[in-house]
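As you look at this complex, bear in mind that one protein chain is not there, while each of the others sits in place.
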Amino acid sequence: MSQLTFQEAVIQGISEEMERDERIFHLGQDIGPIYNGAMHSAKGLGAKFGPRRIIQTPISESAMVGAGIGAALAGRRPIVQLMFAEFLGLGLTPLACDAAAMWYKSDGKVSVPLVIRVLYGAGPHRGHSEDYQAWVASVPGIKVAMPSTPRDAKGLMKAALRDNNPVVFFEHMALYHGARQEVPEDDYVVPLGAAEIKSEGSDVTIVATALMAQQSLKAAEQLRGEGISAEVVDPRSIVPMDVETVRRSVAKTRRLVVVSESWKTGDPLSDLTASIAEELAGEAPLKIARVGLQNTPRPFAMPLVRAAMPNVQTITEAVRRITESN
Amino acid sequence: MSQLTFQEAVIQGISEEMERDERIFHLGQDIGPIYNGAMHSAKGLGAKFGPRRIIQTPISESAMVGAGIGAALAGRRPIVQLMFAEFLGLGLTPLACDAAAMWYKSDGKVSVPLVIRVLYGAGPHRGHSEDYQAWVASVPGIKVAMPSTPRDAKGLMKAALRDNNPVVFFEHMALYHGARQEVPEDDYVVPLGAAEIKSEGSDVTIVATALMAQQSLKAAEQLRGEGISAEVVDPRSIVPMDVETVRRSVAKTRRLVVVSESWKTGDPLSDLTASIAEELAGEAPLKIARVGLQNTPRPFAMPLVRAAMPNVQTITEAVRRITESN
Amino acid sequence: MTPDANLLTSLYHLVAKGRVLESLLGKLPGFHPGVGEEGVVVGAFFGLKDSDYIAPHYRGALLAAHMRGADLRRLIAGVLGKVTSYSRGRVRGDICLPLQFNTLGMFSGVLGNPLNISTGIALAASLDEKQGVVVTSFGEGTSNLGAFHESLNLAACLALPIVYICQNNGYAMSTRTDYALKCTSIADRAQGYGMPGIRVEGNDVVAMHQAVQSAVARARAGEGPTLIDAVTYRISGHYSADPNDYQPKDERASWLKKDPLLLLKARLTAQGVMTDAQLAEIEKAAEAEITEAIAQAQADPDPGLEVLGPDDLYSPVLERVA
Partner (left out) sequence: MTPDANLLTSLYHLVAKGRVLESLLGKLPGFHPGVGEEGVVVGAFFGLKDSDYIAPHYRGALLAAHMRGADLRRLIAGVLGKVTSYSRGRVRGDICLPLQFNTLGMFSGVLGNPLNISTGIALAASLDEKQGVVVTSFGEGTSNLGAFHESLNLAACLALPIVYICQNNGYAMSTRTDYALKCTSIADRAQGYGMPGIRVEGNDVVAMHQAVQSAVARARAGEGPTLIDAVTYRISGHYSADPNDYQPKDERASWLKKDPLLLLKARLTAQGVMTDAQLAEIEKAAEAEITEAIAQAQADPDPGLEVLGPDDLYSPVLERVA
């Protein structure tokens, strides 16, 4: 066990898997030992694995994703770092239209074991915070991981690297160099598609990922002081979505607050909300509240950035709104 | 009034607006008088308006969208035809990351009056049926029209061409050369963001767009014979979404069936469902059922294409499922 | 290098077969036939190792896949969406090819993706150090996509073992090459990537084959990618239902004289490799084989709902790595 930041945990996961599996290599802009990747997202990997496994590319996101897909088809297990989720659109067409469909359309003859890494989220960077998760999450065949803690980040990265399908791995910039956590050094994985109840409770279910999961935990703590017992569920992967864990929680609390740093239209958590409503709202009343990003482009000035996003206050308000009334 | 197909109605709308407004021009591959656009999507326009207003481009979707944005910034009102929604991803980055944000980020100094036309939907074509509507609908600042009838198609196209914001206009291939409808020749528009109740009813609300709206109307007819009165609401535009009209209908019926030809995760109709549940499920039980595209890539053989999609039978089944029980 | 009789004969078999295949499939609805472009296809993909990869342009793709060992009947069944096809009807078999033959097709309708993806296959080949190469082809219209630029540049930077062949048939749908490309030759684009750019008469299958083979040798030797502009002409319409009435008559007529099958036949008879009768024999055999394959494929059943695979979205997860 060691105390790692989110960024260190991701790197440790990659490094362990690269040692274990010769087929893994890492492609990206400026990920070599000189620059070590945007925000040190590839720190130490270039020095350790050399330029044949840590391969720098020109600024060509579409070719980078395509190259990852092709190498995966030919037996490798590539990681492609696209710096920021903001650039996902440039590589989306080969990923979503072709790679995502290959297993199904080839009738199980070929698969694409490919991990795409992206930074996102309102953090220290000026901009680049957009997640555009709907672009990849909306297309069947792509898995999407969105961890909230160092431990989950490492375990999910290891799972992603052992997965035979394309996985887009979101790394939140506000968590990246943030709080350290005990992270096991042994061979654990956090499976894709397994939510975790981060805090148990009985009055209301809060669902959130990444930074919003952290904010929700803070909100839950505050609410506990007010006598409201909130259960915080972190899906950890957006696709596959562990609807079942959320359903069980909401079946118990009959109150659901969904917190998202994304825009609601097209948010995979909106689909989760709809699924829960479809399953649980038919027999008895079900209280639902959603807290999301302001429905405009992301502003720039920090006071505006903060005000456009959910935070502990807006989360607790939403919880109170649906718990008060009975 | 004349009897027009969907395709003829779209062209008539464009043609009328082009006559009225010199600033409008049309960009696309093979849209000139030789080929008249994929599926005759630009039929007659090249002959009528000539090569300075009907401009053919190389196969360069990203530059085409970018060119539309730039021309819009410089005072024109471009239409860019991307043939199929399948190619939206190639032009998504300039559209979603830049154009969609320009009004907000410039603090109202610049706007982007741009219409992007795409064909989609399981129809006569081999493939090209994917809609990827989540890619554009999930980003604030882009409007999305998805008409189900010739009359709506013309009216929405005219509204789109008078709108000051980027609008993505979806043209369903199975409706394209299908049933004719009386379409007014006068200056009507169908506003973006205004749902229409296509068939009134009191037991259940069915929400659907485009081909699925047509299927839902057939389903409603069949259900009427069984004594179930279904109200069919067609949002007509996916963004802005007329939540209010749907809410009013569901407040009356307390039963909602959402039919989509798209995948659920990231489907804007999932967000609609979540919104309705958020507003209406808290006080009393609310029955919800969703019928969507099979959660795999679209298959190719016709029997598989059909079986993967919602149809009259699966719609009526869903309605029965949530009406039976009380 | 004068080609020997064996090579000429092999090429002839393939071009003749290609002609029949493209002509007959061109009658099926929605097919994009490559009549007149068989020289490019055969020249591009003949003479590779089984372990090499190809990523053929969609026009002529079935001929290419067949050259790699894929069964004609099953390929054609793929065009028709029959259950006997390699994907059991799940994918458009006219443009998507069975990858088990190291042959990449289009898994969507989006041009350009195979350019990117085949570049990645070449990246894997370069890491494997088994001296495998990739040969990929695409239309001149497709060369205007960003995917072309990014792929060629990436391949040049990493000195990848790949040959890029532009099947330059003068048209992209109804758009003429001289409208959409203002360079003299697509080979002019090579300089921007610091790689060799070569223009070849694509209808001369021998010249085509030789140009590709030297680029392949270069790639195999680790000297990096090459761009080849293979000049040909689209005799067919864009697809079956295209009246193709927009090609200038004289242009068309002059190209009909340069038909790759005619050129090859003339060479075979001139060099005394085969007589007209022998040539006709081979064409007859090809016709019979393909007619039979089409008939069989047409008689094959549609997929049943067991192929629908609603739960077959993901490849099973590897529990442990090897």
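For clarity, chains are labelled A, B and C in written order, and residue numbers in each chain start from 1.
To be clear about the criterion, a residue touches a chain if its C-beta (ideal position, glycine included) is under 8 Å from a C-beta of that chain, and two chains touch if they have at least 3 such contacts.
Worth saying up front: this structure is predicted, and the values here are computed from it rather than measured.
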Touching partners, among the displayed chains, of the absent chain: A, B, C
Given A:G13, A:G32, A:G178 or A:G201, the one touching the chain that is not displayed: A:G32
Residue of B:S106, B:S202 or B:Q313 in touch with the missing chain, whole complex considered: B:S106
Sole residue of C:V83, C:C96, C:A125 or C:C157 that reaches the chain not shown, by the stated touch rule: C:C157
Contact residue for the chain not shown (choose from B:I54, B:A71 or B:L88): B:A71
Interface residues of chain B (partner: the chain not displayed): 17, 20-21, 25, 52, 55, 57-58, 60-76, 78, 93-94, 97-99, 101-113, 140-141, 143, 159, 162-165, 192
Residue numbers in chain A that touch the chain omitted from display: 29-30, 32, 34-35, 56-62, 84, 86-87, 89-90, 125-128, 130, 294-296, 299-304, 307-308
On chain C, residues whose C-beta touches the chain left out of the figure: 144-150, 153, 156-157, 179-184, 188-195
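Operating definition for what follows: only the chains that are shown with their structure count from here on.
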Target chain C, source chain B, minimum contact steps: 1
Identity of the chain that, by mean CA position, is farthest from chain C: A
Centroid spacing, where centroids are CA-atom means, of chain B and chain C in whole angstrom: 36
Rounded Å distance between chain A and chain C, as computed from the means of their C-alpha atoms: 40
Set of chain C residues in contact with two or more other chains: 87, 90-91, 108-110, 112, 146, 307, 309, 312-313
Residues of chain B engaged with two or more neighbouring chains: 86-87, 89-90, 130, 295-296, 299-300
